[in-house]
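Pasting a structure below so you can have a look.
Here the complex is missing a single protein chain, while all its other protein chains stay put.
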Amino acid sequence: MSALLEVRGLGRRFGGLQAVDALSFAVGEGEILGLIGPNGAGKSTVFNLINGVHLPDSGSVIFRGEDITGEPPYRVARRGLARTHQIVQPLANMSVLENCVVGACFGRENLPLGRAEAVALEIAGFVGLIDRIGDPAGTLTIAGKKRLELARALSARPVLLLLDEVLAGLNPSEVERMIVVIRRIRERGVAILMIEHLMQAIMSLSDRIVVLNSGRKLAEGRPEQVANDPAVIEAYLGNPEDAAKLRGERPS
Amino acid sequence: MFGILASILDGVLVGAVYGLAAMGLTLIWGVMNVINLTHGAMIVAGMFGLYYLASAAGLPTYSAIPPVAVAGFGFGVCLYWIAVHRVIGRPPLMSLLATFAANLVLIGLGTSAWGTVLFNVPVSLPGLTYEGYTFTGTHMMAAVLTAAIAGLLYLFLYRTRQGKAIRAVAGNREAAELNGIPTTRVLALAFGLGVALACTSGALIATLFPFTVLSGAAYQLKSFVVTVLGGLGNPAGALLGGVALGLLEGAMTPFMPVSWTSIVEFVVFVVVLIAFPAGLLSFRRS
Partner (left out) sequence: MHSPRFLGKPTYWLIVLATLAFAFAPLWHDNVELREELLLAAIYVILASNLNLMIGYAGYINFGNIVFFGLGGYFCVWLVSSHGWPLVAAALAGAAAVSVLALLFGLGILRLRGAYFALSTIGVNEGVKAFVANFTPWGGSTGIYLPIDAFAPLGGPATALWVIYFLLVAVMGLSLLLSFAIRNSKLGLGLLAIGQNEDAAAVLGVPTPRYKAFVYSVSAFLPAVAGALFFFKSAFIQPDDAFDLVFSTEAIVGVMLGGQGTVLGPALGAFVYEELRSTLLTAETFSNFQMVIAGALLLLIVLFVPGGLMGWIHRRWPRAKKVLE
């Protein structure tokens, strides 16, 4: 499996805090890589460093064989790397469809308006928002906005999708539905790098897991390997429920 | 050579008053993220306030300043309720347009009433003469009063309940709300205070220079420059920034015609903003 995205020795400091420290990992084509770690481990910062929102102090980001370190976000998006945000950012006064059309127009394929609309419609259907396409994005529920965030990113026809806590704030049935959508995204051949706190979800979805702690890579491997890694368990020991979930047990 | 030094020192004295004006602007900006574009008009209001109380009503000049401050506070609270309250939750550009519109109304009314006539408040204070250069008494008095007012402001913000409430709301409005602080009233209070500072600085400026209804614009620009120099929402920074700006002006005036001062200040404003962009929105590239 060739590396689609490769992060080498990535580092970034904010004031006195080393948010990300000498981080290296790779995402292969068509795989789902999960990024987990305790709160404040630096996971969202890694996303920001990859897609150009922040400049790394050290290290590089290689995407599809090309060095994209420090490229502005719009250029990264144009290369086929799309991302969702932890705190949803809908274009509130534009309709759901228009939001997706923006993604389709300015994404990897750089489509003209007409074809972008067709792609947007298809993605809206795929994600389950077809009955809300005319509504202003600001009027959706949180679950709807999360789905829009996803649809918008998908409309760009990315090769790699960065999902930042796309399940946070959803009730169990909404989580189930979202997981189905994520699996179907992978079936379409899109690779996924996802940050998630919902242990069971990310453990079952991911092909591989990278564990982050205080900005550094703590462990990497298949979900079962990581779940039984003593260092990882220790990091989560502060939260025995999560540690139990890691091992696939029911939390007491 | 001493001429330039004297000019600079004089600039520092006047700059303190600029700092006072900027404190009003930066307070409002820091507490509620509203850029008060009526700031210049409020400075002018202070100037006229002093003029009428001192020259027309015959009050001794410096004792007319507290009434101006109080009136300014009252006016500020009214202005808050009329123009600002409704746009607080909305995108910041809306509050910008709201205060901009209010300013148009005020300046329009002002020019209707007073035209572009030059007003002056004659004040005589003994100055300090050294090596043939005189530091005017009014300049020194203004700087001293500014220091006193800044001290009072510090005491208010850090030692009184209302002051602490203002700082709490400035830090995190939601948390303050949850802690039972009546945020709307605090915002009105802060706005009133900011306007009071503007009016007071206007009153002090009136003791230094002649003025017209349109003089506010130049001082508003100075306030903006000082605010970005000193940091948003930082009154102490505003005072220092004001002194710095005064210093710059003092260094410039021997060499440059007065009409170019505003342009230089504007350039400083834009350059500082571009070189040190304040984080107005969520993401920021470094």
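Going in written order, the chains are labelled A and B, and every chain counts its residues from 1.
Convention: a residue touches a chain if its C-beta (ideal position, glycine included) is under 8 Å from a C-beta of that chain, and two chains touch if they have at least 3 such contacts.
All of these numbers come straight from a predicted model, not from anything done at the bench.
Residue-wise, the contact with the chain that is not shown comes from A:94, picked out of A:62, A:94, A:121 or A:168. Mapped onto chain B, the footprint of the missing chain covers residues 35, 83, 86-87, 90, 92-94, 96-98, 100-109, 111-112, 221, 224, 259-260, 262-263, 266-267, 269-270, 273-274, 277-278, 280-283. Residues of chain A in touch with the missing chain: 51, 53, 72-75, 77-78, 83, 85, 89, 91-94, 98, 101-103, 105-107, 112-113, 116, 152, 156.
Criterion: only the chains that are shown with their structure count from here on.
Taking each chain's centre as the average of its CA atoms, chain A and chain B sit 47 Å apart.
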